[in-house]
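Structure below; questions to follow.
Just one protein chain is left out here, and the rest sit where they should.
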C-alpha cells in the first residue's frame, strides 16, 4: 500500500495548484466576468474533456491525473471545467466511441468550447429503471427518421440545442435492447415540444420532451441502427468515477456539523445530544468508507482492470447518506424545519431544499433497489427475479 | 372505548384470583409435589382446555374469560394449565373439529388429564415455510396406511407417545394442498426413529422423526383422505392469541431493564447510557404497542369477527423484539458476553442462552419474510411472487 | 372491554369521510391550501354547522361535548386526505380555555369557537423550541394590576387565520414551572402582529407571533398569574395526541397511495408490487401504522379518563409516530420512482406532512426520553 504520488503526478498536481493560485480567486471575490475568463483558460490548458483522447481535442489525461485534477478543483471550489454539462458527461464519450469522422469534427469541438447545451433523451414515462423497454419510435423514410414519442426526466431541456435520443427502430430482435437506435436531434426541429417538470422542492430541473413527427436526417444517427443500447452503455460506463461525489458529501457533512454545533437543543448544542451525535458520526464514518472504497476502485483501474458492478456499493451509500443528512438537518432545525425559507429557519431554508432534492441522486442514478439487484445478481451471482 | 370488565367477568376474575391466593405459593416456595397437586386442581376447575367446548370435557370459557384466566395465571407465574403441551395447543383442537366420536372419546380426556405427550409432524427438511410441499408419503394397504418419509423440527418427540402427522396420500390434485392427509400415529410403532437435533444454544429441543414402512390403522386417520390441510389450518388458527406472548415479553423486558440498571458502563449504569437507553425505551414502546394491538384484535373477536392476517403484525414485532432484546443484553454484558456461563458473566449466561434461542420463535412461527408476505398479499392485496 | 369506537363514532367517521371525499379530494386540497390562510372558509363553516369544529366543547357553550377519542376519529379522517384546516389549533385553544378559564371567560370565548365564527390557536414555543418550562422565556413586565408582553412566539400554527391566540408566557422570572401564565390575546389589538412564513407543507401554515407591548389583565388571563404550567403541560399532551391521530390518517393515506401504485405500475414485465423489495417495506409500514394507531387511540382514551398513565401513553404514541413517519414518507416517494418526486404528483405531499408531524409537540427523541423517565428507566 502506498498513498504517495509518483514524481510525474506530483509535478502535475503542482502545475494544477500553481494554475489555481494564479487564476482562481476565492469564491467571494469572483466577479461576473470571471466565469468566461476561467472557461477560456481551462480550455487552453486542455482541461476541458481532460479524459478524452488528445486527437479529438481532449486532454488525454491519465486516470491518476484526472483524479488529481478533480480533487484540486473541488478542494478549491473551482467552477466546472467546461459548460456543456451533458455534452461532456454523456454525449462526447458516445460520439468518441461510436461517431463517424464527420460527427466527431462537427460536435466534439463545440462541446469542448461550450458553444451550447446538450440534453439526454433516455428515460420514458413507462420505462423507469427498465430503460430497455423504451417505446419512443423512429421510422426510416428515405434519408430521414421520423420520430414519435415522449421522453421524461430530461435535464436542461429548456436550454439545450441538441438532444441525444434513444429510439426504437425495431421490435423484432430477441432482446429488448436490440431494436434501439441512437439519434442526435436539434431541439429546434419542428415537432419537438418541451414541458418543464417542477420537482417537489418547487424547482423545474427536469422536463418532458415530446416528439411529434420529428424528422431527423439519417446522417445524425450515432452508431449503426440497433446499436443504440451499446452507444448508451459506453456513456453510462464513463459516469462511474465517484471521487467528486465523495468530496460533495464531505462538504455537505461539514455544513451539517456546523449546523449541529451552532444550533441549541434543550440548552446544549445539538451535536452534544446523544442520538444526533451518534447519527452524525455514523455518517462521517460512511463517507470515509466511500472515499476509501473509491481508492480501492481507483487502484483497480490503475492496474488496468475495468470497474464493474462494485460501483453500486458507493451508489447505495450515497443514496442513504443524501437522505440521512437531510433528515438529521431537519431534526436539528426542529419545528423551524416546517418553515420553507427566510430568517425564521436555520440556514434560510437550504436544508429543507436539500432534503427535498435527494431523489435527483437517489432515483436518478438508479434506485437503491436497482443497485441492490445489481450487487446481488452480478457480484454475488444470485438468480434474476 | 371501555377497558372495564362486565360484572360477570369481574366475578370470574375474582374467582381465579381467589383460587390463586389459596392454591399458588410464590415461585420460591413451590415444592416438588406442588406441580402434581396443581394440575389435579386446575383440571377439577375445568381450566385445562378452558377454551374447548364443555361437551368434550373442556371449560367452555368465553373469549374474554380465556383472556382473564391467561392474564391472571401469567401475572402470578403459575405453572401451565395441563401438561400435554402439544395436545392442548394443536392436537385437541384438530380432533374436536375433525375427529369422529371414537377419536374424541379416546384422545380428548387423556390430553386433558395429561396422560402423555403428543408431538406434531408437520415440517419436513425440504418444505420449510412452504408447508404444503411436503413429501412424507402414506400408501393405503387394506385397513392400513404405510408411511415412509421424514419430519423435522418436531418438539418433544423423544418424550411423546403420539404424533399428529401430515402425509401425502396423492399428488394428483390441482393444488399441492389437495393430496395431504392427517394421521395419528403411536411413536412406539415399528419403523419410527427419533433423532434429537441440538440447536445452536446447545440444547436438544427439536428432533427429526423418520418413518420406515410404519403401518398405521386407517381408523387413526383424522378427517377424510385429502383433508389434512384443513385439519392443520384449523389448529394453526387456534394458535393466534398473543396475550401471553406479550406478557412474556414484558417480563423479559423487566429483566433486561434490571440488567441495564445494575451493570456499569464507563462508570455509569448502562441504562443511563444514551444509545442503550434509546434502544431500551424503543423496545418498551413496541411491547406496549403489541399489547394494545392485541386488545384491538381481542375487541374484534369479542364482536364475533374472525381474526385474519393481522396477527402477523405482532408476530413481526415479536421477532424483532426477541432478537433486539438479546442483542441489547449482550451489548450491556460487553466482553463478558463471550463467556457462556458461570459467575464471570452477568446473569450466569442466561442472556447468552436467550440470544441464541430466538429462532425458535422467529423461524419456528414463520419467518419474518413470510409474515411480511402475508401482510402484503392478504391485507394490502399486492400480487403474489 | 372494548378497545374500539362506539357506533356513534363510527357513524361520525363515515360522515366525515363522505364529506371530505366529496369536498376535499387532493386536487381540491391543493387549491384550498393555496388560499390566503391556507384553508377553505366555506368548508370550515359547513363543518362548524355539522358540529365538528366544536366537538370537544361542552354543550353549555354550544359544543358537542365529546371526548378526545371522538376527536381522534375526526382527525384521522382529516389526515387521510391532508385536509387543511385549523381544527387542531381550535381544539387546543378551546381545551386551554376549558381547563384554565373562568366561567365568564368560557362564556366569552367558547361559543365563538364552537360555532366556528372565530378561529383560535395556541402560541407555545419560542426560539429555543423546547417543551419544558425552560422553553418559556417570554417575560411579562408588571403594569399596574396587569402585565405587558413584549417578545415573540415561534412556529405558531394557523396564526394568520386566527382571531384569538392562547399565549404562554412567564409572569415571574425563573426556569421551572412556577410563574407560567396563559392569556387569550385577540388579533387586531395594539402590538399584536403575525408574520406568516412560507411553509414546506402547504397544508400546514406556520407564523411568528410578535407581541410588542400587549397588555394582559385578569379579563384575558386564564387563571391566576403563574399558575398555568399544568394546563400548558396538558395542552402539550393533547396536541401531541391530536397530531398523532391526524398522522395515523395521513400515514394510511400515503400507504394506500403507494400500495395502489405498486399494483398498477409495471416494470420488467410485472407489477412492481410483486417484488419483495417493494412488498416488504409496504408490509413494514402497515405494521408501524397499526401500532402507533393503537398507541394513539389509547393515549386519547387515557387523557379523556385522566388515567395515571396518560402522559407516558401520549409520549409512546408520539415517539413511535415521529420515529417512523418520515421514513414512510421517504419510502413512499422512493417506491414511486421519478414520478413521485414531481410537484404534480401527490405522494410527496405525504412526505412533507410526515416531516411537519415529526417535531410538532416533541419529536421522537423528546418523547422517548420522556417515556424513559416516566417509566423509571
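As written, the chain order gives the labels A, B and C, with residue 1 at the start of each chain.
Assume a contact is a pair of C-beta atoms (placed from the backbone, for glycine too) under 8 Å apart; a residue touches a chain by one contact, two chains touch by 3 or more.
In this text, all values refer to a predicted model and were calculated from it rather than measured experimentally.
Summary of contacts with the chain left out: across A:27, A:139, A:218 or A:281, the touching residue is A:281. The set of subunit A residues touching the chain not shown comprises 1-6, 9, 64, 257, 260-261, 271, 277-278, 280-282, 284-286, 288-290, 292-293, 295-296, 298-300, 302-303, 310, 313, 316-317, 369, 371-373, 375-377, 379-385. By the touch definition given at the top, subunit C reaches the unshown chain through residues 275-280. On the side of subunit B, the interface with the absent chain consists of residues 123, 125-126, 128-130, 133, 152-153, 197-200, 202, 264-267, 273, 275-276, 323, 327, 330-331, 334-342, 344-345, 352, 355-356, 359-360, 362-364, 367-369, 372-373, 385, using the contact rule stated above.
Note that only the chains that are shown with their structure count from here on.
Remark: the per-chain Cα centre closest to the mean position of all protein Cα atoms belongs to C. Here the CA centre of subunit A is 54 Å from the CA centre of subunit B.
Distance between subunit A and subunit C, defined via averaged C-alpha coordinates, is recorded as 41 Å.
A separation of 42 Å divides the Cα centre of subunit B from that of subunit C. Residues of subunit A in contact with two or more other chains: 275. Along subunit C, residues 275, 278, 365 each make contact with two or more other chains.
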